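Scroll down for the structure; my scribbles are underneath it.
The complex appears here without one of its protein chains, the remainder shown in place.
Chain nomenclature is as follows: A and B, assigned in order of appearance, with residue numbering initiated at 1 for each chain independently.
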Amino acid sequence: MEPHYQHLYDILAHSQGYIFPNEIDLQWGILIVVYPFITGLVAGAFILASLERVFKVKILKPTYQIALLTALSFLLVATMPLISHLSQPQRAYEIMITPHSSSAMAIFGFVYLWYLMVVLLLEIWFDYRHSMVVWANEKSGIMKWVYKILTLGVNDISPRTVKWDRKLGYIITVIGIPSAFILHGYVGFIFGSIKANPWWSTPLMPIIFLFSAMVSGISLVLLVYMIISYFRKQVIDLNVLDSIGKYLFFVLILDFTLEGLDQIQRIYEAGESFEILKLLVSSKLYLTLFVSQGLIGTIIPLITLAFLQFYKHRIKVRKTMYFIIGILVLIGVYSMRWNVVIGGQLFSKSFAGFTSFKVGLIGLDGTLMAVFWLILPIGILAFLLWLLPPWKMVKEED
Amino acid sequence: MGNEKVVSSRRKFLKTAVTLAGATIGYSWLKSSQVLLHAAEPKDESLPWYGIVIDIQKCIGCGNCAKACKNENDVPKEPFFFRTWIEQYTVKNDGSVDIVSPNGGIDGFEQRAPAEDIFKSFFVPKMCNHCSKSPCTQVCPVGATYESPEGVVLIDEKYCIGCRYCVQACPYGCRFIHPVKKVANKCTLCYHRLKKGLAPACMEVCPTGARMYGNLRDKNSEIVKFLKEHTTQVLRPHLNTGSKLYYNALSSEVR
Partner (left out) sequence: MKFYIPPQITRLALAFAIFISLFLVLRHFLVPKTFGVYGHYRAASLIDNAQLEIHYSGQQACFVCHQDIEDKKAQDVHSDIHCETCHGPGEKHVVNSKVEKILKPTGREFCGSCHALNAAKLKSAIFQIDLKKHNIGKNCIECHNPHQPWEMKK
């Protein structure tokens, strides 16, 4: 199959200044923007769930299972953008059998496996086991067997065993919090450890990624909770929304501060790469950084949330406001991923020029593929909510 | 009762002392075992340990090296993939620096400004630096790129998954993804020629001898003698890549 060079000739014609000849095409495209976005949603949703379980924030109880199932839906899809972007995807298994211990990308394969199997699946299992045993007894036909298999054949629902479900679930959640930090912190480290790229290389990168992940995960759970309640024709508890909004507000402040700190340090020190990065931010990334990530994704939600902290009881439309804020924040975090991944490749390592980026529509690394990977988890979530409905669970006496 | 107090405080002291001693011994053991995560130690002393020298004063920008490299190594002729290339720097009297590399320099260069405007001008050939602390090797998730026992950084084309992490990690822009083979690709110092006692293709055809290669372990080799008699520099020394590509007369404008 003849590779098509025409788009490369177009990019060459549009490059500015001097770029190294091999830098003409961006190596990591939109799929690598989607991947940290998805893992961020997972980590953020899980941490919100942990607030209820470990820090006993009772008001968030209605969102606990929703947050966990949302995290699982997105986690199941998380590796797919990576695999579909490889130019030899059929060799992807090599990361699991000969992982290079000095490579953050290799270690991530096992961090992911740990988080999926030991943290998330187990926590959901311990929480749902009692209900699944009951459902297995109630249902008939195929569904009976589905639930039986899901319980791994442990049918004991005596109070002693059920108490152990709660104990073990608590332990897993406690382990899960640092695991979630590592899961997404590692993604930040994958970029932050590349000394060759001054836009990426900073010790703050894992922390910046983590805090923006928490912000995106909290917003996602907020939106999912509102949408599910709408479809189930349930009244949305405004106290729940207010509580989520409070946590969103504080984490957003921290996120904004950390990202600002990174930029302020860079501007103040004005190292070797400063001039080209200044050009990058002011020309190539102007819209996605200042408008999309900054104004739409951070400033407007921050001001609105601050306002709501003080005046919430007077504002009847705050349900709609929270919904809009949730969407704006998600747009902002997606833009942040774009600015990091794409921005880091637009300028040349010669520090003397820029290339350009045109997203393809079709193909394994195109926009349609990215959109598919973003929509698939929603389908999985719908399926999981049908299979494991939180509102039909067996009520436990606390 | 007083006796118990003495015994318990003695026990506490012993515990603290043993812990401190154990920690000190443990730490010094850990510290001595490996300083760097992945510095390639030349294990087999009987093999050469390859290094490269490029003499900027001798490069005339003819482009023969880049052309020969593509001929020798099955690299597509389109201007997007280069295992080696040449850059022309033109520093004008007003202080501006102009850098170009049209088709990697394969078709030669034109003077970029009238002679009276030029402060100084020179050519800089670039190629893989075959780093001894290679960042591209460090980040490869599967072990598809590695430092050979002779110090040549190579790629296993049958194992590479095409994740492009190595391309991101190379500070010198040496790597690319081969458009047909769809795996990472870069200068191999013509390893297949070195093993047969032949010079790398780029060095075979350089008309002025601007490119040199050799065994850094051999005190009598041309390259070691050159390093002894000239002031040489590597690119991006602050990144500590252990680059084994030494430039003579490298000017401060070069990245």
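Basically, a residue touches a chain if its C-beta (ideal position, glycine included) is under 8 Å from a C-beta of that chain, and two chains touch if they have at least 3 such contacts.
As the structure is a computational prediction, the values presented were derived from the model and not from experiment.
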Residue in contact with the excluded chain [from B:K58, B:K133 or B:K182]: B:K58
Residue of B:R193, B:R217 or B:H230 in touch with the missing chain, whole complex considered: B:R193
Residue among A:L12, A:A78, A:L122 or A:L385 touching the omitted chain: A:L122
Touch with the omitted chain, as defined above, among A:E23, A:E52, A:E123 or A:D165: A:D165
Touching residues on chain A - with respect to the absent chain: 93, 96-98, 100-101, 117, 122, 126, 129, 152-154, 156, 160-161, 164-165, 168
Touch list for chain B against the chain that is not drawn: 40, 43, 57-64, 68, 71-73, 88-90, 107-111, 115, 118, 121-123, 143-149, 154-159, 188, 191-193, 195-196, 198-199, 201, 204-210
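In this section, only the chains that are shown with their structure count from here on.
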Chain B-touching residues of chain A, taken from the complex the two chains share: 3, 5, 8, 12, 17-18, 20-25, 27-28, 82, 86-89, 91-92, 94-95, 98-100, 102-106, 109, 190, 193-197, 345, 348-352
Contacting residues of chain B [partner chain A, same complex]: 37-38, 78-82, 85, 87, 97, 99-101, 104, 126, 135, 138-144, 159-165, 167-177, 179-180, 182-183, 239, 255
